[in-house]
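Could you have a look at this structure, given as structure tokens, before my questions?
The other protein chains are all here in position, but one chain of the complex has been omitted.
On to chain A.
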Amino acid sequence: MTDSLTSAPPRPVWVVDRWSETRALEEAEDRAVSQPAAEGAVAIETRSLNVYYGDVHAIKDVSLKFYRHEITALIGPSGCGKSTYLRSLNRMNDTIPTARTTGQILLDGVDVGRPDVDVWALRKRVGMVWQRPNPFNKSIYENVAFAPRFHGVRKKKDLDEIVERSLRAAALWDEVKDRLHESALGLSGGQQQRLVIARALAVEPEILLLDEPASSLDPVSTAKIEELLFELKKRYTIIIVTHNMQQAARISDRTAFFLNGELIEYADTKTIFTRPSRKETEDYVSGRFG
């Protein structure tokens, strides 16, 4: 696909929504028939997780299990705490002075929420991608090589290999292989976001946290990212926060619905979108609020 397509202005949201809503639901139904969500191995889990920002109780007693090689979507209206919850999984909330967390975060059964756990090692295992692409103010190569070098990879040959492998995994290699040493800030938004994914993959995480990774991108770039996530799911466990319910329905295996900092409902995606058991969930997924 060409760059002119990627930089095309996004279509008005409501046009996309009406059209893709039915399609997304159909797809969710198809997939639910073809691959029923089985109880696999748990990759990461929270037990009674609470997060406070100062006096604000942002996450209320959330217990959730995320399964290996699945995409789990976290949905809910703005301010419902889904991003806060996501950020607590790799303890990025530690960087906010007023934030306080209680409860357990179990990664492979080990509680990584305790203060004595090596938070750098944890973040190496749990990668993150943000809403707005935030590549470093460095070359494309350095964006990817930076963290592996910090974690001890010194040889040029090894770094070259990591950079190529990560960029290939993020479906970006062919577009940038001739300009690896140019600034990453010269890439288009969609390319930058795939670079951020490549950067996260470079430290070989087990889990990828994505916070609305496509919401600032145009439809073509969004499609590319979604395709990529499908591919990545074979090797990683993916947890994605999204505002876009069609996106959740299209790509996720399970969906968790958050409201006012509470987990309202968690089930396989098809159930959430077709036969939710809670009234709030039904109202939200049918577009009655949010």
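List of remarks:
Just so we're on the same page, contacts are C-beta pairs under 8 Å (C-beta built on N, C-alpha and C of every residue); 3 or more make two chains touch, one makes a residue touch a chain; residues count from 1.
Here is the rule we use: contacts and distances are computed from a predicted model.
The UniProt record for the undisplayed chain lists the protein name "Phosphate transport system permease protein PstA", from the options "Phosphate transport system permease protein PstA", "Membrane protein", "Transmembrane protein" or "Threonine/serine exporter family protein".
Touching the chain that is not shown, out of A:R199, A:K233 or A:R250: A:R199 (per the contact rule at the top). Residue in contact with the omitted chain (choice from A:T102, A:N137 or A:S286): A:N137. In the full complex, chain A touches the hidden chain at residues 90, 92, 95, 97, 119-124, 127-128, 130, 132, 134-140, 142, 146-147, 150-151, 181-185, 196, 199-200, 203.
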